[in-house]
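All protein chains but one are shown in place.
To keep things simple, chains are lettered A and B as they appear, and every chain counts its residues starting from 1.
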Amino acid sequence: MAILHTVNKSPFERDALESCLKHALAGSSVLLFEDGVAAAVDGTAYADQIKGAMENVSLFVLGEDLKARGLGEHKLIDGITVVDYKGFVELAGKNDTVQSWL
Amino acid sequence: MSDVKKFLYVNRKQPYGTIYALESLEVVLIGAAFEQDVSLAFVDDGVYQLTKGQDPSGIGMKNFSPTYTALGDYDINKIYVEKESLEARGLTIDDLQHLTWEDEDEDWAEKDSIRVVSASEMAEIMDQQDIVLSF
Partner (left out) sequence: MKFSILINEGPYQHQASDSAYKFIEAALEAGHEIFRVFFYHDGVNNSTRYTVPPQDDRNIQVRWSELAEKHDLDMVVCIAAAQRRGILDENEAQRQGKDGDNIAPGFRISGLGQLIEAGIQADRLVTFGD
């Protein structure tokens, strides 16, 4: 089974991302959206953890939420894929289940 | 087969501070009537939902923790509690309510519903589901 994990919380505020990464099996996908996009930026206190996770899981970030928060795509960790809502829908369809880390 | 889906309810929040735990339990109880393959996961702060000795009288709320002990009567007996989440909070299984169910196939023998699993076991459990509902 392949899971799309969605994280909508900043790692600076909640443990959703940390818990998600602890439970995301190799081959699964993680989409950062809403306040969760903060974790996609390089140079943050969580960047190394994200980079480590990216050896096993694919990281995506919702472009509209980045843009809304004034976070440019040039600031992202290398290898994170920017998707739009259409891409979000495609990810949800491509994976077998969607697990929201609320 | 296609009629029965594997449902996992993931609980990551404390009771009382927000209504998620209580309303999650309401979904679980209603969902039980649909005869799906149901599991409950208690991860992170969700483990606090199962502590014994809850008494919210002082905060003016109703104690809904006895409802967890009724889950066995609804044939909900796969209750997974994450070991790392307990440990990080200084809790052990002895701090939790004793949840049981009666096995029809073994002359109604009483069995434990709670299974303490590691985070990597929990990840595998999550991976086997058709529907994951997080509250």
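Note that a residue touches a chain if its C-beta (ideal position, glycine included) is under 8 Å from a C-beta of that chain, and two chains touch if they have at least 3 such contacts.
From a predicted model like this one, the values you see are computed outputs, not experimental measurements.
Every shown chain that the unseen chain touches in the whole complex is listed here: A, B.
Of the listed positions B:39, B:85 or B:134, the one in contact with the omitted chain in the full complex is B:134. Residue B:36 is the one among B:36, B:51, B:69 or B:100 that touches the chain not shown. Mapped onto chain B, contacts with the missing chain fall at residues 3, 5, 7, 19-20, 23, 26-27, 30-31, 33-34, 36, 130-135. Summarising the interface, chain A meets the missing chain with residues 6, 8, 33-35, 64, 84-86, 88-90, 92-93, 97-98, 100, 102.
FYI, only the chains that are shown with their structure count from here on.
Centre-to-centre separation between chain A and chain B, using Cα means, comes to 27 Å.
Listing the residues of chain A that touch chain B in their complex gives 1, 3, 15-16, 19, 22-25, 28, 96-102.
Of all the residues in chain B, the ones that touch chain A in their complex are 10, 12, 20, 43-44, 84, 119, 122-124, 126-132, 134-135.
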